[in-house]
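Not every chain is included here, but those present sit where they belong.
Chain nomenclature is as follows: A and B, assigned in order of appearance, with residue numbering initiated at 1 for each chain independently.
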Amino acid sequence: MKIGDEGFVPLDVPVETRDIYRENYREITHGRGRLMLFAGDQKIEHLNDDFMGPGIHPDDADPEHLFRIAARGRIGVFATQLGLISRYGMDYGNVPYLVKLNSKTNLRKTADQDPFSPMLHTVGDVVRFRDRSGLSIRAVGYTVYPGSEFESEMLRQAARIVVSAHRYGLVTVLWMYPRGKSVRDETAPHLVAGAAGIAAALGSDFAKVNVPEKDGVQVPELLKEATNAGGRTKIICSGGPSVDEAQFLKGLYNQIHLGGTSGNATGRNIHQKSLQEAVRMCDAIAAISLDDTGPDEALKIIGK
Amino acid sequence: MKIGDEGFVPLDVPVETRDIYRENYREITHGRGRLMLFAGDQKIEHLNDDFMGPGIHPDDADPEHLFRIAARGRIGVFATQLGLISRYGMDYGNVPYLVKLNSKTNLRKTADQDPFSPMLHTVGDVVRFRDRSGLSIRAVGYTVYPGSEFESEMLRQAARIVVSAHRYGLVTVLWMYPRGKSVRDETAPHLVAGAAGIAAALGSDFAKVNVPEKDGVQVPELLKEATNAGGRTKIICSGGPSVDEAQFLKGLYNQIHLGGTSGNATGRNIHQKSLQEAVRMCDAIAAISLDDTGPDEALKIIGK
């Protein structure tokens, strides 16, 4: 492991909140320096596409499904918007939350307009919400689209968010997705590594990046350049490309063990299942991410 | 009913204003968890088109007509701009108000420019106005146009408005209208559901959406996807498509009982009538929205 996880605190965390930061970091990484992030911010990002349609279990039509999974599955953190947490959190007080600070819809395509996704809430809003609600708000997240015409404003917001979050002891995750009319190949290994490096320069604790592809196929080994480039900023991906659980889990295992990643961020591959299956999927993903369980053994957890 | 209305308070409402929130919510929903919203913000949105013309009663030419209706009809809340309230409220102190925070004219068409409708006033302005005037300002409203080129700024404003309003105990209603050159079918059921989901992610108490259409005909049953997607954010629509009262009331009844909506937002179908007829129309709509009265019986209220 590249950094001494237990004691590591970035220098922009002031003395008075270092204990909070350490606790937040330890809790969401289960003391293992790895992150199992359950992503549930798609109601803005993808509208209702991820929640209703062929192959999606009817349970997923109700937003509460996400909270039910988060409460029962083995996760590090559940990432969603503040508004949703404000309406379900009172019934899901044991869930560790990451507030996703920005979101955009998929209605405008990149061909029409480069992506821009400014903050919906400030870190100050999140801290006040944490203190008012008493919930375990442990982290914040933000998506940057390097290469977009609006890159500059998103880089600026990301930089400020990291400093603000650390000031209050919150852990940070940046989603780093190069995108825009100037970006030709979003999954080129060298570009993915560049995205990881930006997150490092911005001082984030974690960065989610795309899995690099070669000839249209994900190659976990190619993540090595990105995990090197990230340095003390840990890299996570979204698991294998397939909805086939075996392939998904194997991909994730290879990302960690061949690519050097430190966990995963998974959404649809979990919540589009029934509650019971979703919880098992969480547990299988967590076993790989946190316990270094092999993919075959993990497959048994989901009963396959 | 999906949520325990009487006790439900979102977690972004701080302890010290929870009682205010509960009272506001109870008052505007008549203790039944349903909203009868009388919409009177069209003087900016549609200029004078809704107030003068063929089929519009001369009473409607005077803005005070709206207040006269609001004072005598059975409504949950009267939605209009702060400026208008500031000039008539002294004579209509018993009306429950929702301040509509943004408005745009219809002069520029979507083909010329994607819609953008930023805040005219802040929630702080509204709270100060409430406290200065002593009026029953119980809610705020805001329109979002997902898919517009200016979506990001409107999402940001909506998110901040919800948090600010809840901070002061005000109830929130978001008008969610996907619109812009990238939006092809504004009444597609799946898109309407997506709009409802955005409002949920933004943490609003209510969201007004379009009634989904199939082959150009409104189909209340198709609202089910949206009311599911909204989760604990309740969905309202604007009643049936027709100016024919029978059809209108039947449409509204089906929206609630087949589509799962929690009330209505109605403007022109009320205020374009004479005062007496408008008040009866209010009462009929309220009977369906709040008392589960059937459309035929409701029709009797308006004397038809």
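Criterion: contacts are C-beta pairs under 8 Å (C-beta built on N, C-alpha and C of every residue); 3 or more make two chains touch, one makes a residue touch a chain.
All of these numbers come straight from a predicted model, not from anything done at the bench.
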Size of the entire homomeric complex in copies, 2 being in place: 5
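In this section, only the chains that are shown with their structure count from here on.
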Centroid spacing, where centroids are CA-atom means, of subunit A and subunit B in whole angstrom: 35
Subunit A residues touching subunit B - in the complex, by the definition given at the top: 41, 43-44, 47-49, 51-52, 61-64, 80-90, 103-105, 107-109, 112-113, 116-121, 125, 129, 132-133, 135
Contacting residues of subunit B [partner subunit A, same complex]: 10-12, 14-15, 146-147, 149, 151-153, 155-156, 159-160, 162-163, 166, 178, 180-183, 190-191, 193-198, 200-204, 225, 228-233
